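Take a look at chain A:
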Amino acid sequence: MKTLLLKLEPLIWFMFGQGILIGTILLTGWILVVGVLMPLGIVDPANLDYTRAHELATASLFGVIPLGQLILAALLVLPLWKGAHHIRSLLVDFGGGERDGIVGGLLYLVAIVGSGMGIAAVVGL
Partner candidate 1 sequence: MSSTNTGEAIAPTQKTIIITRFDPDKDEVPRKQEYSVPCEDNWKVLDAVNFIKDELDATVSHRWSCRMAVCGSCGMMVNGEPKLTCKTSLKEYGDRVDIEPLANFPIVRDLVVELDGFMHKFEAVKPWIKRAKEKAEDKAALHDTKLTFSQSAEELGNFKQFSMCINCMLCYSACPVVANEPDFLGPAAIALGHRYNMDSRDEGNAERNEIFRGEGTVFSCSFANECSEVCPKNVDPAAAVNQAKFEAVIDWAKGLVLPSPSSGGSN
Partner candidate 2 sequence: MEITRHDIVIVGGGGAGLRAAIEAAENNPTASIALVSKVYPMRSHTVSAEGGAAAVAREDDNLELHGFDTVKGSDFLGDQDAIQYFVQEAPKELALLENWGCPFSRNEDGSVATRAFGGMTTKRTWYATDKIGFHMLHALFQQSMRYKNIVRYDEFFVSKLLVDGGVCRGVAALDIRTGEYEAIVGRAVILTTGGGGKIFPFTTNGTIKTGDGMALAYRAGVPLKDMEFVQYHPTGLPGTGILITEATRGEGGYLRNSKGERFLVDYDYGVGNKAELGPRDMISRAIVQEIEAGRGLSGPYGDYVHLDLTHLGADTINAKLPFVRELAKTYVGVDPVTDPIPIRPVVHYMMGGVDTDIHGATEMPGLYAAGETACVSINGANRLGSNSLTECLVFGAAAARHAMEFSQGSSNGSDAALLAQVEEEAGRVENLRGRKKGGEKISEIRRELNAVMESGYGVYRQQDTMQSGVGAVAQLRGRVADLRLEDDSKVFNTELITALELANMVEVAEALAVSAAHRKESRGAHTCRDFTTRDDENYLYHTMAYHDPAGPRLGKKDVVLGKWEPEERKY
């Protein structure tokens, strides 16, 4: 497992890095509006009813580039990698170096499954 991880490390690190950078940049507005302001009623949830939400999500640039779906895909997938990788390093810091192969492997498996689910959902819009 450890050897496999070692081979994939550059890719993992790339996804993780984008998770921090792009993930954070995209998540902030999402969490703010959908997770906080609308549930609290500060912004009317009606502004994001199904029709509008679907329209936004499938909006495209010049009719060819599916911008909405691309943004959503990044928003769904990248944070998972940031999360998995950071949990792994947190565990290592608290003495989990020995089991790093297995634990890391499991965490990335979660990220992979999540990524698959996220992309399927986005494609299915």
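Criterion: contacts are C-beta pairs under 8 Å (C-beta built on N, C-alpha and C of every residue); 3 or more make two chains touch, one makes a residue touch a chain; residues count from 1.
Quick note on selection: all candidates are chains of the complex that A comes from, given by their letters.
What you see is a predicted model; the values in this text were computed from it and never measured.
**Q** Using the definition of touch given at the top, pick which of 1 or 2 touches chain A in this complex.
**A** Only one option touches chain A, namely 1.
**Q** Which positions of chain A touch candidate 1 when the two form their complex?
**A** On the chain A side, the touching residues are 6, 9-10, 12-14, 86, 89, 92-93, 95-97, 100.
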